[in-house]
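A single protein chain has been removed from this complex, and every other one stays in its place.
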Amino acid sequence: MEVILIFISAVLVNNFVLSYFLGICPFIGVSERIESSVSMGFAVTFVLTLSAAITWLINNYILIAFNVPFLQYVSFIIVIAALVQFVEMFIRKTSKTLYDALGIYLPLITTNCAILGLALFGALRAYSFIENIVFGIGAGLGFTLALVIMAGIREELDLADVPEPLKGAAITLIIAGLLALAFMGFAGLISV
Amino acid sequence: MKLFSFKGGVHPPEMKELAEDSPIRKAEIPKNLTVPLVQHIGVPCKATVEVGQQVREGQVIGETQAFVTAPVHAPVSGKVKKIENVLHPLGIKAPAVLLEVGEGEEKEYMEPLGDDPAKLDSKQMLERVQQAGIVGMGGATFPAHVKFAPPKEKKIDTFIINGCECEPYLTADYRVMIEWGDDVLLGAQMISKILGVERTIVGIEENKPEAIENLRQLTGNVGGEVQVVETKYPQGAEKMLIKALLGREVPSGGLPMDVGVVVSNVGTAVAVCEAVRDGKPLIERVVTVTGNGVGKPGNFLARIGTSVQSLVDQAGGTVGTVGKLIMGGPMMGLAQSSFDTPVIKGTSGILIMQEQGEMHETHLPCIKCSFCVQACPVYLIPSRLSIIAEAQNWKKAEEFGVNDCIECGCCNYVCPSKRPIVQFIKTTKMKLRKLKAMEK
Amino acid sequence: MAAKDDRKSVGVEFVKGFWKENPILVMLLGMCPTLAVTTSVINGLTMGLAVVFVLTCSSLIVSIVRNIIPKQVRIPVFIVIIATFVTMVDLFLKAFLLDLSKALGPFIPLIVVNCIILGRAEAFASKKGVFLSVVDALGVSFGFTITLIILGGIREVLGMRTFFGHPVLGEGFEPWIVMLLPPGAFITLGLLLGVKNSIDKRLKEKRSR
Amino acid sequence: MGIAVLIISVASMGGIGLILSLILVVADKKLAVKEDPRVERALAALPGINCGACGFAGCSGFAAAVAEGKISVSGCRPGGQEVAAQLAQILGGEEAEAETPKKARVFCSGGLKEAVRDKVYVGVRTCEAAHIVGGDKACLYSCIGYGDCVDACPFDAMYMDENGLPVVILEKCTGCGECVKACPRNIMGLTDADETIHVYCRSQDKGPVVRKICSAGCIACKLCEKDDDTGAVMVVDNLAVIDYSVHKDPLKAIERCPTKVIRVSEPVPGFEKEKARN
Amino acid sequence: MGEEAQALILSTSPHAKSTDSVRKIMGIVNLMLLPAVAFSIYQFGLYVLAMYAVSIATCLATEYLVVRWRKRPFSLNDGSALVTALLLVMVLPPRFPLYGVILGAVVAIVIGKQIFGGIGYNIFNPALIGRAFLAAAYPVWITSWITPRIGVDGISMTDAVSTATPLAQMKFDGVVAAAADLFLGFIGGSIGETSALLLLIGAIYLIVKKYIKWRIPLSIFLTVAVLGGIFHLINPARFPNPLFHLFAGGLMIGALYMATDMVTSPITKKGCVYFGIGIGLLVIVIRLFGGLSEGAMYAILFMNALVPLINRATKPRIFGTGAGE
Partner (left out) sequence: MNRRLKMLLIMTLFACISGGVLSLVYLISAPLIEANMLEEERRSILNVVPGIDSYEERIEGEMKYFECKDASGFVVGYALPAKGNGYQGVIKLMVGLTPDLSEITGISILEQVETPGLGGRISEQVFQDQFQGIKTEPAVGYVKNQAPDKDTDIQAVTGATISSRSVVTIINRNIVKFREIL
């Protein structure tokens, strides 16, 4: 039950993008086309899940075990950075199709706040290993959902008569605000 | 009786009552005729006569060597006054032969081949169709002999005579079916013979009971079937008619022959009949002159090259302030800028509309009501297409199937924002063609 | 020639971060903290100052060590440097300003992945001299801070009727709570961007005349 | 305690760093993929922070796009102008300078004042769309006047004057030819800067027809043909045409032109100097 | 010869146009809202009339200003701003402060509509954006209800007895109102949402005129009824019956007038069905498991955001392509 709540919360109620403001840069950058946003979303989900697992291990078996919590940020980020770089190289070498669909989005992810944010939130909330992974998947899917919806809207707006100064990032942010309004309907889903 | 139909389409007011009861009348021949040398899709003709030359009715005055072409004949006997560029109904400047009608009644028709389809040779008939300069008379003006000689790998099993006349106002085909039913069916049989098909269907819209009745009776004698289709625009569009009658879908970018069908207009059938039976080339056709802008709407048998002005004068002249002069029907016809434009082989009607405020209305943004999506007979998303075209995103328009549009105008008709969707689409198609040409 | 340019451009490098290369409004970087912490001016200010510290220090270090780092590990090493300073800021806040530290929550550590810092480190500090890098870092981070203050100001005034905790709008004004929530953050920043763009456009038009 | 913490943290960080760099080193060796050297150099010049602000998937995506010319070198926001300059250098934009600059010109003189409008056009206000039905001017060879060329100009080098005709600002015109492509009636044309005399009409209508519908059209009177003895000016299809291979500026031809459609063109700014230098 | 003929009008085909226009459609929608509007004034008093007036004035003024500022053709007479103004008030509680109405109206027009480029381009229903913004800005006011027909004559804020909506009662107190009362509208709730009957009458006319896509409300109602029914069967004590779901709260007005907003609903038939099912599903989820008592508004907003994706997914097969035969 707890796991389901964590999942729903991460996808809908406390959507990473729309209520925690995590991963805004790629959210604005890669939401122009639906195809690329789907790929980006899955790449992020993949990395989020992976790093949820690894940072949990580091947190519990190094930081807490040796009582050096202050190394959290440094160790998390270096692991994430190296990990992403490695996965990208690996995919690139092994599968061209996978790389084209997913791999090329990987470099974008290192500096995606969502990844580090997830690691930090997970550590802060003291989730169990399974919970942390579910949290990672949920957050990733929530990110994907927001990204794909935004891409759909932006493709639509491509052809609209949006006021000149608002074109681009400005209107994207405002739509994100309206999406956040719409997502507010899910508030309370976790307090059953 | 099952009513055949297709998905989509619209029901504009029919307005056929204006001219449907007026029998076909031979139009007076004006003193001067302007015979354009471009009267079909394909390579234009070259004049075979010179200025000052005397010509006889039926004599070839324009011809080329290309396959997809149809010769042009002198509609009357007289003298060639000029050969120059004139305003063509398509809104372009095109070469034409200007004739001054002479005294003589001499004709230069071809040898009649006979009137019994069973005894006729199909090769000979096909040749005759070509010599007679017959084109699709529903408006498409595609050379008929090309249509009747599909490549060998395309097996044709059905020939359809298109008697729908789904365009509002127009009654030319209707009158032809009532008055010249024999000729229509004879022509149909000849074409069937040329094509070597077993099945010949005449498709007529439900709102023409008299025509249905007449042809049903006549088919009793000569064979062939008459089928009733729902009264709905654009029932007369080839693809829609085939879908309605046979349930077959002409593939995107393909032709009816790709699904084993050939469709011809009733007018074409009559022309074929006359060419084979009487040796008469295509030099006249039935034209409906109608609309609230003319005094006495009616149906006229007019020589090719007769000016619109002359026909309008015979139909009681104009009434009120004329807003639009349209060649063809209101849904797909072309607006003309001058009463001097001549009748050509594809002119099925002349529609004159009094000026109305709506004619000057400008369009609003699309409100996505989806009326057009429901109306589109080829299942496009016209609303989106028009927005894409307005934003001049040509590539995307191609993705959305702009080239599949048949320009029937249903979307435009229903649009509450009064968006000129068809114009957007036509522009896009033109632009795409231009871009393609440039790439090469 | 390079030296001359350098001296002349110190002022330019410093000022450009405020408008022409404002990290938020022009470069669209560092959006996450911008949106998350600007529920009040004080939060925005703290965040801004934290970024000033981290960016300046890491630019300094990066510009010093830039020549000895191999290309392949550039990013990991830079991130480590940045993360180190961020941890310092975090510990400092926890030790002296616990309430603020709580309010900013995980967004202080998230400075690590703030694209502004890595961006400046990479684009500027790793290529220019020490002094210019620091100037550039200061300019950009103060531009960032000021934008945060403006955004925080708008949201605090409309959402809580206060500015820096002091009531500024009368009792008659019912605060719009939505301004403190995510939708308010997105919409305000979006409109702010629009305002910036239209001012730019007008300036450009004026200049061309 | 202090020392212990120090040692533990140095050790754990060192350990993590070592392991990760080992992985990366191995990966670098085993998983290296060859790339277009230009992409690689472009990538090296980029900030490498993969922020995604450019809309591409990371810096490598951007680098590839730049190398292919899909996006401008200034597309990197964090990099700013410095990076843009570097990229430009890497891509080596040694564009071959044309010997004589090309400039766009408007070959129609029938504006609102000169051309007769004998019909009312209703519909989309673009030339391309109006061209389908013919626009509202009587002359079918005339400028339609809705400014497709102005919209197409990427350099803001055109505007519509109050007479409804487009005007090229020669200083700004780069001779890219976008306006020529945009015009459905071939009114726009590219000319060499050293061609100083042009026929500003495209009508192939006969003289009497032109006379009726436009006061500034070529009526094919052939006076120019007679006056210019170099043979550079000829009337073809009812329209005067200049053959620049024969003569670049047949001045005499313009003297008696009754409708002034053959004119000395505005000089191309900055061109005279270059000509003198040669 | 051609000289004396006056100038003919040139345009592309078709030359015949249907009589529908944006203005006519919006006008009829406005007209069909009137019965419910009148009933709401009768029920909640003159204060509500003041709210309508303020909302209409603000919407029209805002639209006018924005359109003028953007130098776009005048769009007030298309009537869409009026629809927004009416709908906005209809989904607010009966004693919502007037300055709140003004704020909501401005947000609806500016952020809900004009920011996207005006009529036809907006992604979300403007009235709902206004309402959602107000719900987030004034969460207390938006959940303060009064009993109808009490203090009818009054226009002050204090004379009315506060009460909870049937949905809130269901959610927090487990009280389920009678379906007949709900249907006729003798219950508390937002201004225009109370009488399902009057809303249905107007909507049926619009469906007959084909001005609203009937598949949307139908699929919403079916989904809500089926899902509501299933939950009711599972646990009748905790979950109310499907009739209650249908007639309570903003479902009627939402499904009939807001989800069917042409601009923000899918353009394909199949898309409309998916859209409706999505809304129905979310309404039930939010009502039964969410923190809010009413989810119709958020459900519609959320599905609005999905419309571009739905349209894309249900893009019709072009004639003569794919598995046609």
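Labels for the chains are A, B, C, D and E, by order of writing; each one numbers its residues from 1.
By our rule, a contact is a pair of C-beta atoms (placed from the backbone, for glycine too) under 8 Å apart; a residue touches a chain by one contact, two chains touch by 3 or more.
This is a predicted model, so every value here is computed, not measured.
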| item | value |
| --- | --- |
| Contact list for the unshown chain, restricted to visible chains | A, C, D, E |
| Selected from C:81, C:108 or C:148 as touching the chain missing from the view | C:81 |
| Among A:11, A:28, A:44 or A:71, the residue in touch with the chain that has been omitted | A:71 |
| Chain E residues that touch the omitted chain in the full complex | 139-140, 142-144, 162, 172, 291 |
| Residue ranges of chain A at the interface with the undisplayed chain | 5, 9, 13-14, 68, 70-71, 74, 78, 125, 187-188, 190-191 |
| Residues belonging to chain C that touch the chain removed from view | 39, 68-70, 72-73, 76-77, 80-81, 83-84, 87-88, 91-92, 94-96, 98, 102, 159-160, 175, 177, 180-181 |
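To be clear about the criterion, only the chains that are shown with their structure count from here on.
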| item | value |
| --- | --- |
| Reference chain D; chain at largest CA-centroid distance | E |
| Selected pair, greater C-beta contact count between A-B and B-E | B-E |
| Most distant chain from chain A, judged by the mean position of its C-alpha atoms | B |
| Chain centre separation (chain A, chain E; CA means) in Å | 33 |
| Distance from chain D to chain C - Cα centre to Cα centre, in angstrom | 39 |
| For chain B, residues contacting two or more additional chains | 334-335, 337-338, 359-360, 362, 365, 390, 420, 423, 426 |
| Chain E residues counted as touching two or more neighbouring chains | 8-12, 111, 117-118, 121, 133, 136 |
| Touching pairs among all chains present in the structure | A-B, A-C, A-D, A-E, B-D, B-E, C-D, C-E, D-E |
| Chain D-facing residues of chain A, complex | 25-26, 28-30, 32, 36, 40, 58, 62, 66-68, 70-71, 74-75, 78-79, 82, 85-86, 89-90, 92-93, 104-111 |
| Residues on chain D engaged by chain A in the complex (per definition of touch) | 5, 8-9, 12-13, 16-17, 20-21, 23-24, 27-28, 30-33, 49-55, 57-61 |
| Chain A-facing residues of chain B, complex | 365, 387-388, 390-391, 393 |
